[in-house]
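One chain of protein is taken out of this complex; the other chains stay put.
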Amino acid sequence: MFNSFGNILRLTSFGESHGKGIGGVIDGFPAGITIDEEFIQNELDRRKPGQSRLTTARKESDKVEFLSGIFEGKTTGCPIGFIVWNTNQHSNDYNNLKEVFRPSHADFTYHNKYGVRDHRGGGRSSARETVSRVVAGSLAKLALKQLGIEITAYTSQVGPIKLDKSYSEYDFSEIEKNDVRCPDPQKAEEMDALIYKIKGEGNTIGGTVSCVVKGTPIGLGEPVFGKLHAALGNAMLSINAVKGFEYGQGFRNLEQTGKEQNDIFFENQGKIDFKSNNSGGIQGGISNGQDIYFRVAFKPVATILMEQETVTVEGKDTVLKARGRHDSCVLPRAVPIVEAMTALTILDFYLINKTTYL
Amino acid sequence: MFNSFGNILRLTSFGESHGKGIGGVIDGFPAGITIDEEFIQNELDRRKPGQSRLTTARKESDKVEFLSGIFEGKTTGCPIGFIVWNTNQHSNDYNNLKEVFRPSHADFTYHNKYGVRDHRGGGRSSARETVSRVVAGSLAKLALKQLGIEITAYTSQVGPIKLDKSYSEYDFSEIEKNDVRCPDPQKAEEMDALIYKIKGEGNTIGGTVSCVVKGTPIGLGEPVFGKLHAALGNAMLSINAVKGFEYGQGFRNLEQTGKEQNDIFFENQGKIDFKSNNSGGIQGGISNGQDIYFRVAFKPVATILMEQETVTVEGKDTVLKARGRHDSCVLPRAVPIVEAMTALTILDFYLINKTTYL
Amino acid sequence: MFNSFGNILRLTSFGESHGKGIGGVIDGFPAGITIDEEFIQNELDRRKPGQSRLTTARKESDKVEFLSGIFEGKTTGCPIGFIVWNTNQHSNDYNNLKEVFRPSHADFTYHNKYGVRDHRGGGRSSARETVSRVVAGSLAKLALKQLGIEITAYTSQVGPIKLDKSYSEYDFSEIEKNDVRCPDPQKAEEMDALIYKIKGEGNTIGGTVSCVVKGTPIGLGEPVFGKLHAALGNAMLSINAVKGFEYGQGFRNLEQTGKEQNDIFFENQGKIDFKSNNSGGIQGGISNGQDIYFRVAFKPVATILMEQETVTVEGKDTVLKARGRHDSCVLPRAVPIVEAMTALTILDFYLINKTTYL
Partner (left out) sequence: MFNSFGNILRLTSFGESHGKGIGGVIDGFPAGITIDEEFIQNELDRRKPGQSRLTTARKESDKVEFLSGIFEGKTTGCPIGFIVWNTNQHSNDYNNLKEVFRPSHADFTYHNKYGVRDHRGGGRSSARETVSRVVAGSLAKLALKQLGIEITAYTSQVGPIKLDKSYSEYDFSEIEKNDVRCPDPQKAEEMDALIYKIKGEGNTIGGTVSCVVKGTPIGLGEPVFGKLHAALGNAMLSINAVKGFEYGQGFRNLEQTGKEQNDIFFENQGKIDFKSNNSGGIQGGISNGQDIYFRVAFKPVATILMEQETVTVEGKDTVLKARGRHDSCVLPRAVPIVEAMTALTILDFYLINKTTYL
């Protein structure tokens, strides 16, 4: 049950980085939604490697082939099977990993849990699996667009370089104009320079992605074990290399008191409005109609192109130097993945909320 | 499906703060576990209000009544129904809330989602619901004890006062010696003084709880949508007032590179060992046998005993002053709740892991 | 996860026949439904023992106590906890069963599976558990009534005495006029006489219950693993003593060909209508708007008040004579249980169907 994500809307994913491909089944997707293949491809292109000097030189064509659930350009309500074939594999790059555990990777835990593991490029634990999420998430975005719900993520920190203003002070149209996907052009340049430098060293660096959801109606989220922010947190923590999630004020400003943090209601032209949004658009686990915003921490990629001490499968000390083509910073490519998982979560809870009344 | 938590081991909870009681059903609990009622009561006492000058003066007896699933002192494998009756309710304290939305509470969202809400003390959205988790969690702890797995949480930040050392540098036997549940006696005093001062002002303050799990075997966690840390994050984010979750290095030290963060393996007396634990005991979503550690952010409680602007249910501006007995800082009482949700998660994944092989 | 039934609407049940009571949690129930306590009690009374000379002389008061989820007489959308306290237990009647396996009961399998079992009256395996289903089902019926959906079950066979006409030829208002709950007064008398005779012998007899659902809209049911009839079959087979389920023509008339069995469409006053209903109101797993009908087989109750050979827990031959108060035929009391499980299933799929479109 653990290769599935979601409740009513459910993505079941399969595939390994160096197997035949990455695919999935999207179940519970609403009937009658028009498929915009160009949009889907564009989302895949935002995730794909080799986009810029910052990302890995691997060239993955990443074309999705839909296998079912679409008829004459529209979803039918039946499960949508799909696959993205793996085409640009250099499996031999990984031969030296067969007998070695890479530090801070999943090699050691998979080996111990399953007794067997596909050592080529991480197998199932590879971030290549996220291609299935971007496919499913792009379909969810198409549905959400009809509801006026818009999801935007961006790189908000790379190593020590952070955005320090609230999301509302940035111009989101800047995001796709730079390779880092950062709405602050100045910081974007600094981040770009840092990543390029780190890459040159064969090293890696982490950071944060921020995400904002606009247009969510009031009422999404299910107490007490289906809180919207808990579902978003779970979604984000399922992404490779993610180490933390916070929404609203999160870990920040904990020195402030309740009086300072409470979001005061007031009457605004005959409607109930809020004077602030410290809650992050969710109260009691349910969306309150304000913008939802959250932040996700990514560790530096574990694969570095430097010598590292480690052990063999038999537990003997050895030295490893990774080969292959790797990202030195996942943040730019993580942006569409964060958006995709957010879209799947929001659409799922939108559908669930339809069952609140008879 | 959203008042249930867990997969094989599943807690389904019910109840409101001012209804008859808070209860639940624990399904999938292993057969043959001896029930230690004193231990369970002690866990409830750690959560209950009125423990010290820091917590609310509400006196809740909080005795659990088991309704099924236990025979001659042992679990039978059948569902364990239980209830903690509500006995010390001052529902009239809340009469003034019927027509008003409290800022940063769930009043507004529940009212809009369900059309009806139990305004007395938050109803279902009240943190009183967590009593069901402490009951279920204490049973899970009894099972985990047999496996040598031990869970310890503690207050690691209150407002601006933080613990700055790694968990391993603290003496956990100090935790229960002070009202704040902080392992650093010096900081505990400072935190205590701050909370007492804030309480005197009718204000509230947030902070963080840290948690450590020792003795977890290698192999708990299920890729890719059942990663152990994602399940823990989901569990923590389901607790009232939680705004963030991080494990391992989380949001901290993001300026460090992969080279600095990677946990190097080495041979230690014939066994594979780690030179560090930046991963927080989980790699690729699966426990690696090291200590699991994570941190949870709690916002300041929304109920303050000061005048606040707000609106009525009809959307008119008004002024609210809360009455009733409220915590000015939830951290000390949140500690056993964090432990309980951790215990439920770890035991669930322990059971799931038994199905990896035929 | 196996003490829960349903998807969006989910009943989680707990309790043993000789424990404190039988209860449950109803999650996902629509908000805003008015609770009719008299109706619910009437449903419980239809299930309770001691109604007539045909049923066991056990007197169970069977009053439901709601514990949550209802506020000012209406459902709130929060989980509805409830309990029916056990009050009329003669646990000592079962002392002789502690060391003995009763033939065709669950004693042997529970003992082997769980290592421990509550031998008093079957414990968790007792049909007393069905009281929780009748409570939940009666709530579901209240909701379905608002949708114009009506569920009627009746005894259609006792031992060799069967109804041989189609359900549409009977007057359902006759059902509650006799103790057997059979719409054919003549057959009802014969069935009554047979059960009374069998009871006098200390023996038991089985039969069938038929059920008809009128007013179901087109579209309930989810291909391919959520077919409406499969969900109904699963629901019925979860009832104690049930051995078979068929819908539409089922096992009957298998000598007929496709030409004879197909339900022909025709235009009837501008609408699409059917010339027959061999399909039983469900096609491709989805309701087609016609009456849904199905039949359920119940074996004779295993507890007979006659001497039977059996073995002890240690595997030694022995002779058992049951004491206690037992039904000699469950059919009359099974009628409301069949209706309850049907109501839960139909309401669940009604809610699910709301998620078909955006």
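Going by the order they are written in, the chains are A, B and C; count residues from 1 in each one.
Just so it is clear, a residue touches a chain if its C-beta (ideal position, glycine included) is under 8 Å from a C-beta of that chain, and two chains touch if they have at least 3 such contacts.
Owing to the predicted nature of the structure, the values given are computational and were not obtained by experimental measurement.
The missing chain, though absent from the display, is touched by one residue of C:Tyr114, C:Tyr154, C:Tyr170 or C:Tyr350; that residue is C:Tyr114. For chain A, the residues touching the chain absent from view are 1-4, 7-8, 10, 12-16, 19-21, 23-25, 27-28, 31-32, 65, 67-69, 71-72, 74, 76-81, 83, 113-118, 123-124.
Interface residues of chain C facing the missing partner chain: 1-5, 7, 13, 101, 103-106, 108-110, 112-115, 124-125, 129, 157, 159-160, 198, 203-208, 218-219, 221-227, 229-231, 233-234, 237-238, 243-251, 254-259, 261-267, 270-272, 278-280, 283-288, 295, 297, 299-304, 306, 308-311, 315-317, 352-353, 356-357.
The chain not shown here touches chain B at positions 8, 28, 30-33, 77-78, 143, 146-147, 223, 350-352, 354-358.
To be clear about the criterion, only the chains that are shown with their structure count from here on.
With every chain reduced to the mean of its CA atoms, the largest distance from chain C is reached by A.
Measuring from the averaged C-alpha position of chain A to that of chain B gives a distance of 26 Å. Centre-to-centre separation of chain B and chain C, using mean CA positions: 39 Å. Residues of chain B in contact with at least two other chains: 1-4, 7, 13, 113-115, 124.
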